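Before I ask anything, let me first share the structure, which is written out below as structure tokens.
Below, a portion of the complex is reproduced, with chain positions unchanged.
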Amino acid sequence: MSMAKATDFEQARALGLNESEWQVILDRLGRRPNETELGIFSVMWSEHCSYKSSRRHLRKLPTTGECVICGPGENAGVIDIGGGLACIFKMESHNHPSYIEPYQGAATGVGGIMRDVFTMGARPVALLNALRFGSPDHPKTRTLVSGVVAGIGGYGNCVGVPTVGGETNFHAGYNGNILVNAMCVGIAKKDSIFYSAAKGAGNPVLYVGAKTGRDGIHGATMASAEFDDQTEAKRPTVQVGDPFTEKRLIEACLELMQTSCIVAIQDMGAAGLTSSSVEMADKGGVGIDLNLDHVPQRETHMTPVEMMLSESQERMLIVLRQGKESIAEEIFKRWELDVALIGKTTDTGRMVLHHKGHTVCDIPIGPLGDDAPNYDRPWQAPAPLKKIDAQDVPNRDPAQALLILMHSPDMASKRWIWEQYDRHVMADTIKASGGAADAAVVRVHGTDKALAISSDCTPRYVTADPFEGGKQAVVECWRNIIATGAKPMAVTDCLNFGNPERPDIMGQFVRAIDGMAEACTVLNFPVVSGNVSLYNETAGSAIPPTPAIGGVGLMDDVTRAMGFGAAKAGDALVLLGQSAGWLGASLYLREIECREDGAPPPVNLAQERRIGLFVLDGITAGQFTAVHDLSDGGLACAAADLALASRCGLNILASKTLPNAGWFFGEDQGRYLLAVSANQLPGVLTQAQAAGVDAAHIGTIQGTDITLGNTSLGLDLLRRSYESWLPDMMEDA
Amino acid sequence: MKAIVHINPRSGVLDPQGQAVAGALKHLGFAGVLGARQGKVIELDLADIDAEQAREQVTKMCEQLLANTVIEDYSVQIEP
Amino acid sequence: MNAAVIVFPGSNCDRDAVCALRDHTAQKVYRVWHRETALPRVDLVVLPGGFSYGDYLRSGAIAARSPIMASIKAHADRGGLVVGICNGFQVLTEAHLLPGALMRNAGLKFLCKSAKLRVENTQTAFTRAYADQAQTDIPIAHHDGNYCADEDTLKRLEDEGQITFRYLDNPNGSAHDIAGITNRAGNVLGMMPHPERAIDPLTGETGGLGFFRSLAGALT
């Protein structure tokens, strides 16, 4: 065997490995690794691939449940949605690449998450995006917004999967690190789901899709490091997406999946050929032999390590049953995709790579996974913040405050964004962004069922109290799904945090997971897939902790899908849940009082569940004309959404006990606003009482103004204000 | 005066457009096409200033707007 | 009536078109791969929406040079019905089955929204089921829908009643607010709005029903 030159610790350190990790490699190999081998260890043991800071904490999340077919550990999570069908979904971050090149970074993020879903046998049917940008007046923000949105649209629209929902926040805390999280939901036959374990030796390994270039080399390492002044110099690693190739890859893979040729299949995501081949071999308990000369290459003189670490997009690795090569090749050639047999599985348990007649890598596969570092990083719980008493907040005109809030960055209409997304391709979109519903609703093609999908997180709360904030993110997602009339089934997540080597940041991470775990457990809302993105900091300044939750719910009768755009004049407004006028960490406090302090609203999970199930029953029974959960901006903002969408005015009385700011804008959790026709009202109130749910008749749908206590606001003015903020900000972008 | 700016995908950066064009030409029977790359040309009408100044200005425009230097190279040509 | 929906690499509204035709228009709907050179025996050929060849080079340009296009031209020459929706419209102009071209939207952004249309000519096989000058809502979703043609062509389109659908609130800068046109003979139609997405009250508007019903009745 002729192995290339051995490396030393300095080289390992440059790739992000520390002394003890280096020692483990020496020990397992019994020698120093060469450049290719070191590259493989470094990406496999990067934060991005090994989850070395997060693994032990992620284990706290509940991952099983009646509906769960496959939890975390595969490319995406799988749940049973009945009728022989499964729903496969996952969310992933593409934060660093999107900051460096917003269009391509966001586009390739969408491409990557779709591959995670169709690699398991599902046809992607919906996309969502959770975006966090810096302050609107930061000089980079506009370019980032326009590039990211165009990139998300450019990719999803071209592939032909509707982008049906998302969320967008702006905060100075993201000035140096924006967040671009994309979620994909797909549907598969339950008995035809594909996994990544490449069981059995001697099976051919097929490479398909785009050619390999030097794109994104060390992308996984980059996603595991802080930004610094040198980041600009890392630019050549930017990948360019090709949605046209992705579309053909989807069709070709789904076609191949109908034959019985596939043993295992895996997309080449972060760490490309390395992680896909190692994971398939590791899970299958086999070794793998690859001849790199056969890898389709876009550039000349590529070295083995470049090929192994390249993150060129739109590529898949497939382990075939023996003798099925020509069936697979025929399909991919028809779709005009590159296809090459590059090796086979072996019974050696080793990864052996050949290049130009030399063996350039020969390492045991076990240690790459088994011995991956798993750190128990020191962490420190954040100090609890003080409760804010609504009585201490100045008194202001509620109608004027509403006008300001509805024109504020987080609250204002995101039409400028979602009109760039094809929301209707595939012709099964029942409710999407702008469709006056709390979650997107997508019909399961050819059935009467539908999926409700929502992505949520309130970083203000997580910053103020990671535990309550983590709970709240889950609960808001649950509530949004309920509000459309769907039964919440399971979630995926994307945990965006700063540098885990800092105990305060690690504390945010640990406590947010504790909160999520508690909420998911009590609500029977298991986590089936997810992604962790750490090191979101620039020059020592970390992003607000942002654990985005992507939830999926199921409704049996799509004609019952509920929203908040069909309230009618004369309907009663009913508020469910308890209101204590909680203003700590609220949008009102931030936008009106310019304060970002106070403890966030606590979440009472038992109550949340009781109210949620009551709402679900009421929707199923057809008792409401509109349903909207209360979140940012509290009662007044929820009422404004409902009024704008229904094109009706409304009237809400002042509270006898709470000051206006607390009553109209408090963000107490576990609340819904219902519109109920006069003849249903008595029944609804009685049933609520019987169910132990607080329900109060607080106002009426009427006229063309929004009246809050004794102040009013014309609907037209409100609409102009709500619709104009983002277009004005983006003007000429 | 005129400035002509050529903007091309950087070498090494994937160029899906160019690939598609090359593929289509081959399908149409142009067997001699080995590859294609697609770029942009932007022709600017400028108020008359001296050529060196113009080049400086247009280079600034490229850096600030016209080219995406992360993935594109550009070149500037000034014509009287 | 029987119909064929052409599938190009990158087509993504082919399934939607097949479903709409099957539910509202045709007895039999074939999917035809772009590399075929012959059509099955059909009355109607539909070029669906999507991003054929990624919309690289120009939207519809590469697809318009596909092998199947020759038989679509022959079908059109025989008086057979041809519909191009969105990307299909772009393909038809690139193939010179319809005049003009579709340029980048005036706002330069991809635009997905409901569009209010006026049906300008109800004497065509595609619009007979609409009331004269009817207003209807059909969504658009495109990046290159800005119709342009020289003055003579536009005048001819106007004079000959070839403008079938016009935007009431022009979203993309199209000349003469054009949303859809036919050829002179009236058997080839291109339109940017997506009628196949406007046939089910659950998914939104129903302005496309008239279109599919017109076609269903076209041969009787």
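By written order: A, B and C. Residues from 1 in each chain.
Just so it is clear, a contact is a pair of C-beta atoms (placed from the backbone, for glycine too) under 8 Å apart; a residue touches a chain by one contact, two chains touch by 3 or more.
Not measured: the values here are computed from a predicted model.
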Hey, what stoichiometry does the whole file give for these chains?
-> A x1, B x2, C x1
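In the analysis below, only the chains that are shown with their structure count from here on.
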Contact tally winner between A-C and A-B is A-C
Centroid distance [mean C-alpha coordinates] between subunit C and subunit B, Å | 34
Roughly how far is subunit A from subunit B, going centre to centre by Cα mean, in whole Å?
-> 36
By residue number and range, which residues of subunit B touch two or more other chains?
-> 16, 20
Please set out, as single numbers or ranges, the residues of subunit C touching at least two other chains.
-> 53-54, 56
Per the touch rule above, subunit A residues touching subunit C in the complex are 150, 153-154, 157-160, 242-245, 247-248, 335-336, 418-430, 443, 558-559, 561
Which bits of subunit C are touching subunit B when the two form their complex?
-> 53-54, 56-57, 62, 65
Residues of subunit A touching subunit B in the complex | 100-101, 103-104, 210, 213-215, 235-236, 238-240, 242, 244-245, 298-299, 312-313, 336
